[in-house]
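A single protein chain has been omitted from the complex, and every remaining protein chain is retained in its original position.
Showing subunit A:
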Amino acid sequence: MATTGKQTVLQFTPSTASLTARVHPLVIFNICDCYVRRPDQADRVIGTLLGSLSPDGIVEIKNSYAVPHSESSDQVALDIDYHHNMLLSHQKVNPKEVIVGWYSTGFGVSGGSALIHDFYSREVPNPIHLTVDTGFGNGVGTIKAFVSVSLSLGDQQLAAQFQEIPLDLRLIEAERVGFDILKKTAVDKVPTDLEGMEASMEHLLALIDDVYKYVDSVVEGQVAPDNSIGRFISETIASLPKIPPSAFDKLVNDGLQDQLLLLYLSSIIRTQLSLAEKLNTVAQIL
């Protein structure tokens, strides 16, 4: 590094230490859908990410839309009118969602990315760049988030660098809907409440069985004991409230009685409805 007389500092601005991105499953669905429906000649799709920025440095990416673009060897042309129209439309529905960045399919950052990033930097300070590898290049669908930091020496800007930031892909919302529905290409019917309940219970029983098996095999000495697992199990058991059996029975019975009462009431109402229906038709004949 060339050092002149006065002190120059080589630094990254802005610092990105505390930025995390959280992706709503809808965004991934939307990107995939846009990729499947992309025009013939296009290799990738790019689009705008909408969401919100919380004060503790978590960027929530909640929505997205594709922006048509054309790409030649060294330049990228975005349809900026389209981008603005779509933004206006989205904000009519949900004014709280603002631009937080942009996405592109493909693995990692590519050449044209800096140009597009530049454009989005003018729309919003410090945008996020999300890349989704729809080609499954190395066998996994990699999803990454980047921010751009500019490397500067004193006042002089040297380069822009894309720095990866942590991405939270837990997709609670998708779990709520159920991965069983979302991960298959065809599901014949949406599970009803009781079927869902049954699945969850079976799940729970299987888990309890697993724990039993593990504990038994440890006791018999087949498996080496693991303290941390043991601690988890004892914590779980300790979290059950200690209630004397009589009080517990009362609790359960009260609950059952309440539910039974409701069932009874709703059956009575139903009977009444069919009765009223009959009476109405009789009244019509008179």
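Keep this in mind: a residue touches a chain if its C-beta (ideal position, glycine included) is under 8 Å from a C-beta of that chain, and two chains touch if they have at least 3 such contacts; residues count from 1.
Heads up, the rule we're going with is that contacts and distances are computed from a predicted model.
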Listed names "serine C-palmitoyltransferase", "Large ribosomal subunit protein uL15m", "AP-1 complex subunit gamma" or "Eukaryotic translation initiation factor 3 subunit H", matching UniProt entry of the absent chain: "Eukaryotic translation initiation factor 3 subunit H"
Hidden partner chain, residues of subunit A it touches: 24-26, 28-30, 32-39, 62-63, 65-66, 68, 82, 85-86, 89, 92-94, 132, 134, 136, 140-141, 143, 169-179, 181-194, 196-197, 200-201, 203-204, 207, 240, 243, 248, 252, 255-256, 258-260, 262-263, 265-267, 269-270, 273, 276-277, 280-281, 283-284
